[in-house]
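Scroll down for the structure; my scribbles are underneath it.
Apart from one protein chain that is not included, each protein chain of the complex appears where it belongs.
To keep things simple, chains are lettered A and B as they appear, and every chain counts its residues starting from 1.
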Amino acid sequence: MAHDNHDDLSKHVKTYMKIGGWLIFFTFVTVGLSFVELPTHGDNLLVGMALAAFKATLVGLIFMHLNHERSLIYKVLLFTLVFVVGLFVLIYLSGQNPLHFGGFEGVTPGH
Amino acid sequence: MSAATATLDHHGAHAHDHSHDHHELGFWRKYIFSTDHKVIGIQYGLSGMVFLLFGFFLMMVMRWTIAYPGEAMPGMMMLTHLPLVGEFFTGWVERWAPGGVVSPALYNMFGAMHGTIMVFFGIVPLGFAAFGNFVMPLQIGTVDMAFPRLNMMSFWFFFISGVIMFGSFLLPTGAVQTGWTMYSPLADTDQMGVKNVWMHGHTWWLLAMVFNISASLLGSVNFITTAINLRAKGLTWFRVPFFTWAMMVTSFLLLLAFPPLEVAALLQLADRVFDASFYLPTGLVDGGKHIDISGGGNPLLYQHLFWFLAHPEVYVLILPAFAIISDVLPCNARRPLWGHKLMIYAALTLAFLSFIVWAHHMYLTGMGTMMSTFFQITTVLISVPSVILLTCLMITLWGGSIRYNTQMLFATAFLPMFGIGGLTGLPLAFTFLDLFLHDTYYVIGHFHYVVAPGTIFALFAGVYHWYPKITGRCMNDFLGKLHFWPSLLFMNVIFGPMLYQGMIGFHRRWYDGGKYFEQVTSGHLWTNEVISFGAWGLALSQVPFILNVFISIKGGKKVTSDNPWGATTIEWAAPNIPPHGNFVTEPVAYRGPYEYSVPGAKSDFTPQFEADAGTPASQAAVAQAHH
Partner (left out) sequence: MEIPYTRTNRPDTGLFNAKIGIWLFLASEVMLFGGLFSSYIFLRVGADYHWPVHELTLWPGFVNTIVLIVSSVTVVMAWANLKMRKIAQYKLCMWVTIICAGVFMCLKAYEYNGKFHHIGVKLTDGTILTGHFPEEGYRVKLKGGSTVTLNLQTADPAYFLKWCVTPNPQFKTEAGQPQPLDQQGALMAFIDALVPGDHDSSSLGQLRRDAAAKDQKSVKLTATAPLEFAVKESKTFSHTATSITFRDGTVVEGASVEDKMTLQVDKVDVRSSLDEDKALAWHYLGDEWKKAFEEHSKEEAESHKKFDPRDERYLRHVKQMEIHAPTVAEHNTQHGGKHSAEAHAPGEEHAAGGHAAHYPEIVIDRKDVAFWSSFTPKWNTYYAIYFTLTGLHGMHVVAGALVLFYFLVFDGRRLKEDPEHLANRVEVGGLFWHFVDLVWIFLFPLLYLL
């Protein structure tokens, strides 16, 4: 980034350290929460992944400067994201069959 | 300034240029470990052609046993009597084709390697890497790729991958035998009990693919960066020819679709070498014995990861063909490319959709009706942009004054051939028809129509078209026609009957051509012989081409202009046999890429790179470019 001058940068350095601190803090939170048994294990997974996604966003935005990048980079990443999500969702769904009759509620165990 | 005078100027300036900036590279740096995009393009081109020919040889051997199962091959005996290598061939042939009769193992080996070599070592290196490397930087008017050393690395990764892949034929286990798709669990468990898993054809296949994929990834990063950041002055996005667009879209496909294949290969490697069970379900039995694995995996995972690549891959095979045709057709019809913008959007749509159709190869895996329906819809949708591309090219011909030189013959033949390939894909898109047609020769006919008389014809057109730029000489037109007409005939003799066989119920991958399945095939087995003779005929028809390529380097007609075809795109501004660094003066784009037969212009083509075209419109363009 050609526009960064020295003052800006030393301010940035402080931000970097602060964000690093937060990331470590959230790591503790993640570990702690994994020992709390929420109603279902799925809830635990959800919370854990949400926290991880949040941490990843911090890294992306601040450390990788995605908070002020050129539109071209955003476009590339947007498509990549769409395809990864497609990969996840479609592979996951094709393992399930939504038209499959799973029995009446409470009758089939484990659902 | 006309193209002809431009030539003289160039050469004058060229000589001048040399005396200044003269640093001679040694032979090794200049031709072998070169960072020059043109040399790398030619390296890719030559190795791609050799691999393509080799893959074709494998197929001819397979066609023998399909047509004449159990009979000894006449040709094999000749190999074993060759001087020097004869001894080596004797051992190898004896092992895999005892008495010259193709063994089932050899058939499987050649089948798997034919697919692999044609797709990953033939078409992609030729269409994408060779033409892309040679033409694309010239066409956008720049000095080289953005990362020349990465470019060199890309080629050498490809080369290593080729060495590993071809070396695997010589292993004690032979090369891999489980189809180019390497479906698990068979591909996981096939010949598992060998002494050393690392010395196994399958392991080598997987390692070779890791190198091949890395090469493609490096190449595609390089292509996209170059196209984005190194375009010549004035070359705005919609002045960029469709060729470069198509190469860019192809790069994106490679960039984003190949990694999941890498995952598929790595997991299969783990299954084979580290005894993992990624693709192996619990309780798998082989040869009446429980296999010593944990199980718990799923073979469908492999198919998903594989086809997530392999469907976009078919567009990697076809887009460079469209790229080449979109330059050759307008040039020889002397008509602007119809719907340049439309084609760009169609290609982008095609690329996007190609990521969400992959499971149409998996209708019969029991993946669930909802998902089948979803993939059926997207598959039908994707034929829309394909048809748009084809239609634009056909409309381009309308009202043109067509020059039927060899490249134009190939280019025009491409249109109906690709058309047949695409149309035969449509029935496959529907689950209820695919139920019957899946894994039959119909599918083989379908995709070969797209790739063989489709893509390969386009590649030929490209060779004839850019040959003068590469060598400064033209290829012989008579030999060219002697190449084209028999090729067209035999291509159809080969792939036409396959569609018919498939509808009867001939299955793919039958080593005896279906002799054993009389109920289905009786009365139709003669078609196998027709196809096989077609294949051998096609081989003969390539002789004029091979002669033409080599003889014309020294003996072809010298071209007198840098722009012998009267084309409009920027690569024709470079001197023939462009030096390292390409252009004598930095080219500037003054207008769109396809200004053929512009009313009022002084000739029937107005190159992008010429400031003064003599029309009021071009004067305005010049004025604009200077602001």
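In this section, contacts are C-beta pairs under 8 Å (C-beta built on N, C-alpha and C of every residue); 3 or more make two chains touch, one makes a residue touch a chain.
Please read all numbers here as calculations on a predicted model, not as lab measurements.
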Would you mind listing the shown chains in contact with the chain that isn't displayed?
A, B
Given B:Ala112, B:Ile293 or B:Leu499, the correct residue touching the omitted chain is B:Ile293
Contact partner of the left-out chain, one of B:Val61, B:Leu256 or B:Ala567
B:Leu256
Residues of chain B touching the missing chain are 21, 91, 94, 142-148, 150, 172, 193-195, 217, 220-222, 224-225, 228-230, 255-260, 262-264, 266-267, 270, 274-278, 282, 292-298, 301, 304-305, 308, 580-581
Chain A residues touching the chain left out here are 2, 4, 6, 9-10, 12-13, 16-17, 19-20, 23-24, 27, 30-31, 34, 37, 41, 44-45, 48-49, 51-52, 55-56, 59-60, 63-64, 70, 72-73, 76-77, 79-81, 83-84, 87-88, 91-92, 95, 109-110
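Following the convention adopted for this analysis, only the chains that are shown with their structure count from here on.
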Sites on chain B touched by chain A in the complex:
228, 252, 256, 260, 298, 300-301, 304, 308, 352, 355-356, 359, 362, 367-371, 374
Residue ranges of chain A in contact with chain B within the complex
72, 79-80, 83, 86-87, 90-91, 93-100
